[in-house]
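Okay, here's the structure, questions in a sec.
Shown here: the complex without one of its protein chains, the others still in place.
For clarity, chains are labelled A and B in written order, and residue numbers in each chain start from 1.
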Amino acid sequence: MSLLLPLFAIMLIPFAAAGLGLIHAGLGRSRSAAHALLATLCVLAVTAIVFILVGFAWTGYNGGRSYSAITAGVAWNWIGAGPYMIGGAGFDDASAPVAIRLCFHIFAVGLAGVIAIGAGADRWRLGAICISTAIFAGILYPLFAHWVWGGGWLAQLGVTFGLGSGMIDAGGSAVVQSTGGLTALAIACLLGPRRGKYGADGMATAIPGHNIVLVLFGCILALVGWTGLNSAGVMIFYAASSGRIVLVVIDTLLAASAAALAALAVTRFRFGKPDATLTANGWVAGLVASSAGCAFLAPSAAIFIGLIAGGVVPYAVELFELKLFVDDPGGSISVHAGAGLWGTLAAGLFAAVAPGMRGPQILAQLVGVSTLLGFVLPVAYGANWLLHKIGSQRVDRDGDYQGMDIRELGAGAYPEFVVHSDEFVPR
Amino acid sequence: MSLLLPLFAIMLIPFAAAGLGLIHAGLGRSRSAAHALLATLCVLAVTAIVFILVGFAWTGYNGGRSYSAITAGVAWNWIGAGPYMIGGAGFDDASAPVAIRLCFHIFAVGLAGVIAIGAGADRWRLGAICISTAIFAGILYPLFAHWVWGGGWLAQLGVTFGLGSGMIDAGGSAVVQSTGGLTALAIACLLGPRRGKYGADGMATAIPGHNIVLVLFGCILALVGWTGLNSAGVMIFYAASSGRIVLVVIDTLLAASAAALAALAVTRFRFGKPDATLTANGWVAGLVASSAGCAFLAPSAAIFIGLIAGGVVPYAVELFELKLFVDDPGGSISVHAGAGLWGTLAAGLFAAVAPGMRGPQILAQLVGVSTLLGFVLPVAYGANWLLHKIGSQRVDRDGDYQGMDIRELGAGAYPEFVVHSDEFVPR
Partner (left out) sequence: MSLLLPLFAIMLIPFAAAGLGLIHAGLGRSRSAAHALLATLCVLAVTAIVFILVGFAWTGYNGGRSYSAITAGVAWNWIGAGPYMIGGAGFDDASAPVAIRLCFHIFAVGLAGVIAIGAGADRWRLGAICISTAIFAGILYPLFAHWVWGGGWLAQLGVTFGLGSGMIDAGGSAVVQSTGGLTALAIACLLGPRRGKYGADGMATAIPGHNIVLVLFGCILALVGWTGLNSAGVMIFYAASSGRIVLVVIDTLLAASAAALAALAVTRFRFGKPDATLTANGWVAGLVASSAGCAFLAPSAAIFIGLIAGGVVPYAVELFELKLFVDDPGGSISVHAGAGLWGTLAAGLFAAVAPGMRGPQILAQLVGVSTLLGFVLPVAYGANWLLHKIGSQRVDRDGDYQGMDIRELGAGAYPEFVVHSDEFVPR
């Protein structure tokens, strides 16, 4: 297969980032809209540069140099050992298979980095976003990506412990979405809620997104980006046949479709009217959940996975917002961590496996899920907690009153439009 | 040719749906904008799921199982007979040629389904949209698509009656655009005009679209989507050579360009100033008209086809709005049915044909046009009339006052912006 085929798929991934950027901006306040999208642009920039400087060396690739720790006779391949500054990657045809991996990663890590912006909307400082994202792209993503996509220990679970094919994650439900979504959880907890979100009595105020057109349009962009993301991942890491790559695109659309309709139905029956933003969140959750198994799922399984992802999202959003008092304007935690973990597990439940390998494959996926919860989340929290101690990641009180655009950028996103956007912040 | 080449073209089709979604939302009222785009998302979701459950079985593919009725010694191949739930389609390399057809169809039927939203803007209930679209994707589109793209009787007209190559429709002027556009006509007639559109004296009120930026931006997205749609259709159904596929992209751009300039010129000379929304409608009409013949037209023919499509649109819009009292905020009838029928016919007039086959080819296209008007339109009208009897497809009086967003979704699209949008609805 020509290398250019995965390259074209990669070239569509920015639409996923653009879609999430619009969704986050639209679900935030009008006075923080420019900030949200500038943050998206900055995250794409920071991740690309940091990943090429150091991240790719540690991510490595299957067959590349890496470090292993030998414990109890098993080699735990835990980090890549490539040269920094991609010193070793040439761009002649011989080294092109490495270059295409690098190319995929710099777009995928950008997408993963964008996720947390939704959870920190309306209060996460731009400088902190850049530094936090640099750590994410330089250390956290490379480590986990190496484990799953770089020949690391999670990918080797099949060889080392007989767990099916090892952990599988065709398009990144775990590597891209869950790492980003768990970082979002860490950020939302550290920043605390927006001023005015919760009253003194603990009652939550519903602060509506300022532009639902952006949110829903972003969903369609995300679909295109995801067809690129999933098919590129499958082509690059799983060397799938053409027929399977057609299946990837079909399954991606089906999962998103089922999830959107599930979220629509759930909100319709619970609230009497369907909720547009939760339906949008459902759509994206379907995309997220489709990624891990997309190349190995029957269409009916993709529909089922989507139904669960989309049906759960409204409850998950409510859980975080009303019970756990975690203010996540973009729904990033529920959509990316929640559906990402579900998709990772579901790939074990439904992917085509060799006879007798269902149990081991599920176990491999559960090891992946446990690693995300037991390692990625604490590290993401710890690193961002440290940053937060060094200098607050949250905007100051003036920012709550002025909005992020005026406070941090000195100008609003919509200077000619008359808006009323200050009614939620208590005086 | 690798299957992945048409797949990449297919992956761009959602931009056509996104473009139409933005155009419809932008040409509607601000208080229905979220509804218009949520409807777009729901249509994509419903069509994908319904089509995979039952639609593809009836659409079938050239060489697949189908039912024929023998009349006067001629076999009328009228419906596919594949298994439901795509039971028979595998995703190994052997069955991939069927899978790529399925993949094309689930994106094309979504695009076709989106068209009618423009005609029902500001008053078509979301639940009715979903049910009406399910019927469209489950029955109407599969039947007609089978006839043209699945080896059905319209495609066989060349073999059975010596009509050139049978009806040709490379990118779907008939199968996608006209079926959608004629459904739009049925919907607009059934729903009746928006309250306030026509005064007691029958005078029409010009209700301007609320966001022309969305409309014009949507046009460029639609161009990208159409290059994908047309080239994918040509690759999959007409097995064209590489040179012809380059021609498809060139002709698509030329037809849209000529059509936009024609609409610009017509409105400039009739009204003294060019009309932005009619120029946008003209652009899309050019895309629509280009589809049927795009692989078989000289560039000069594509320009001519576009000029007619774009030049006629302003008159067609006026005819429906002022003479026939059909309220079609998005212009979907004129743009998709009007230019779709014209493009279908024009493929017969201008496509390269074997010597002596001009007349028969034109006749084949006319049979297709007649089938659209004599079968698709009545069925679309009848099915939606029945739905309308069972439960009104139109929003109630409250919806006219509140707008679709508040009435059906419980929240507006632009909650922070100050708008004045109630001046058109009489108290």
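As a working rule, contacts are C-beta pairs under 8 Å (C-beta built on N, C-alpha and C of every residue); 3 or more make two chains touch, one makes a residue touch a chain.
This structure is a prediction, so every number in the text was calculated from the model and none was measured.
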From the listed residues B:39, B:236 or B:260, report the one that touches the chain absent from this view. B:260
For subunit A, which residues lie in contact with the unshown chain of the complex? 2-4, 7-8, 10-12, 14-15, 17-18, 21-22, 25, 33-35, 37-38, 40-42, 44-46, 48-49, 52, 85-86, 90-96, 99-100, 102-103, 106-107, 126, 211, 214, 405, 408-418
Name, in rising order, the residues on subunit B that touch the hidden chain in the full complex. 1-2, 5, 8-9, 12, 29-30, 208-213, 216-217, 219-221, 223-224, 227-228, 231, 241-247, 249-250, 253-254, 256-258, 260-261, 264, 271-277, 279-280, 283, 299-300, 303, 414, 417-421
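The definition used in the following text is that only the chains that are shown with their structure count from here on.
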Provide the C-alpha centroid distance between subunit A and subunit B, rounded to the nearest whole angstrom. 34
